[in-house]
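A single protein chain has been removed from this complex, and every other one stays in its place.
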Amino acid sequence: MHWNSLGEFFAMGGYAFYVWTSFGLTAVLVAWEVLGLRARRNQAWRDLQQARLMDQTDLGEAR
Amino acid sequence: MNGAWIAVVRRDMLLALRRRSDVATTLFFFVIVASLFPLGVSPEPALLRTLAPGVLWVAALLACMLSLTRLFAVDYADGTLEQMVLAPQSLTLLVLGKVFAHWLVSGLPVVLLAPVLGLQYAMPNDALLVLVWSLLLGTPALSLIGAIGAALTLGVRGSGLLVALLVLPLYVPVLIFGSGAVAASQSGLDAGAYLSLLGACSLLALALTPWATAAALRIAVE
Amino acid sequence: MKIMTGINWFKYSSPPAFYPLAGLLIPWFYTLATVFAAVGLYISFAVAPTDFQQGEAYRIIFVHVPAAWMSMFLYLVMATWAGFGLALNARLSHMMSQALAPTGAMFTLLALVTGSLWGRPMWGAWWVWDARLTSELILLFLYIGFIALQASIDDPRRADRASSLLALVGAVNVPIIYFSVKWWNTLHQGASISMTSAPKMAITMLTGMLMLALAFWMYSIAVALVRVRCIILERERRADWVRQLVEVKF
Partner (left out) sequence: MLSAQDLACTRGDRLLFTGINFELRAGQLLYVLGENGSGKSSLLRILCGLRSPEQGQVSWQGEDIRRQSDAYRSDLIYIGHLNALKDDLSALENLSISCSVLGQNDGAVRARAALQGLGLARCADIAVRNLSQGQKRRVALANLWLSRARVWILDEPFSALDTAAIVLLASRIGEHLAAGGMAVLTTHQEVVIAAVTVQELRLT
């Protein structure tokens, strides 16, 4: 390990902005995609659940 | 077999002659876009000369792309496309006929008009010749590749813009070799390599794209 | 027309079998991704030495290069799935190619942004018309074209096959585009400013990049599986096996 202090690590030899933006952006995009997918999954389940309720009412009426 | 091919070309040419405005719009668009740049940049000949290859080629490319939506859309709407899909002749061959007719209507006029615009851009004579050659070799590839985009977006809402989005990335090699040829001849280099690569692009497109367009048409007609 | 609810909806052979299988695999790929990422990051920050020329800024390649590899790799995988889908008329393959597209587009965007973030300190310009960066940009347009076409066609069947055909056409054109852009780049500017002058590939750097590339790959598989499960739920709403799933869940 050739960082001798945390501060130096974050300074990244003066290129902190560029390095941390790159890695930060990677993390942000990954998180955004994973969370987006989780929301999409929940939405899909809600739609299915709603469709099921509607079918039941149809069946109810048809009987 | 080629009776059908000629019939398709004849029908499209008849339609194009009966409705000259379509041919005219492609040409006017080409002229207008090419004349905007001197206004936008500067009338200074030396600068225009360096701009000319890129501007004229991009204008030609956009003009060809604009007329792509018309390639199959009218046939799709009036049912002629269905009959073509059901014709005993191979759909790939009929697609070639359609694309050839489209090239005659939108590609060839651009090739013939380009030298006139070239003069507007103070281009030397041998560069004008290379410009015509490059457009002659390049525009078939534009029509062939563009036909795939037109077939994929048939009957889709917003298809005009969508065709551009699908087709422009595929036009990049043709644009690079085309405008490169003219730029090379202007700076005294030999444009042979570019023109042969451009011809290769067109031949490759001729070999591969009709099959893809026919497949896209079958998907659209379903 | 009355909706036939009672009868057994005809058998979808693959989605019902694939859905639970994908569910099992996803956690594994997520963990693999995190493990590789941890190792990769450790190498890129702790093990890799400071470059005498570029100082610390070169560490950006630990994200930029794997992202570029993945953007290209995912497009080819997408085109392969599309090819299977068209050849075997299998809906699931089309769904797989659609599930990969957004992730591929994300990696392309990431490659572009990290490329310019690396270019700024090194060559003083946010955007360098370097052959690889330009080709990445065009690859991004191909991804956007694929996603736009798939989204703008209403009938799912036609959307599948049209976008798959576009993916195939795109895949055939990618090498030609890369070649023509490289040809264009070397002629106009020569190799004065080019990303290829990255620091020579020390072993540690290569392993760092490979680790992160593997991490990105595992991550892509996991995300694609999650997304394909979402697509299956959205598209097979009426299928009987989906109804049982809903019964079980609620």
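To keep things simple, chains are lettered A, B and C as they appear, and every chain counts its residues starting from 1.
The rule we apply is simple: contacts are C-beta pairs under 8 Å (C-beta built on N, C-alpha and C of every residue); 3 or more make two chains touch, one makes a residue touch a chain.
Not measured: the values here are computed from a predicted model.
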{"item": "Left-out chain, listing which of the shown chains it touches", "value": "B, C"}
{"item": "Identified contact with the non-displayed chain, of C:His64, C:His94, C:Arg132 or C:Arg235", "value": "C:Arg235"}
{"item": "Those residues of chain B which, in the complete complex, touch the missing chain", "value": "1, 3-4, 6-8, 10-11, 14-15, 18-19, 77-80, 82-90, 94, 221-222"}
{"item": "Residues from chain C at the interface with the omitted partner, ascending", "value": "1, 3-4, 9-10, 89, 154-156, 235-238"}
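The rule is simple: only the chains that are shown with their structure count from here on.
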{"item": "Rounded Å distance between chain A and chain C, as computed from the means of their C-alpha atoms", "value": "16"}
{"item": "Overlap residues in chain C, where contacts from two or more other chains coincide", "value": "none"}
{"item": "List of chain C residues in touch with chain B within their complex", "value": "86, 138, 141-142, 144-145, 148-149, 152-153, 157-158, 161-162, 165-166, 168-170, 172-173, 176-177, 179-181, 183-184, 187"}
{"item": "Complex contacts: residues of chain B adjacent to chain C", "value": "148, 152-153, 156-158, 162, 165-166, 168-170, 172-173, 176-177, 180, 197, 201, 204, 208-209, 212, 215-216, 219-220, 222"}
{"item": "Interface residues, chain A side, partner chain C - complex", "value": "1-3, 9, 12-15, 18-19, 21-23, 25-26, 29-30, 33-34, 37, 40-41, 44-45, 47-49, 51-52, 55, 58-59, 62"}
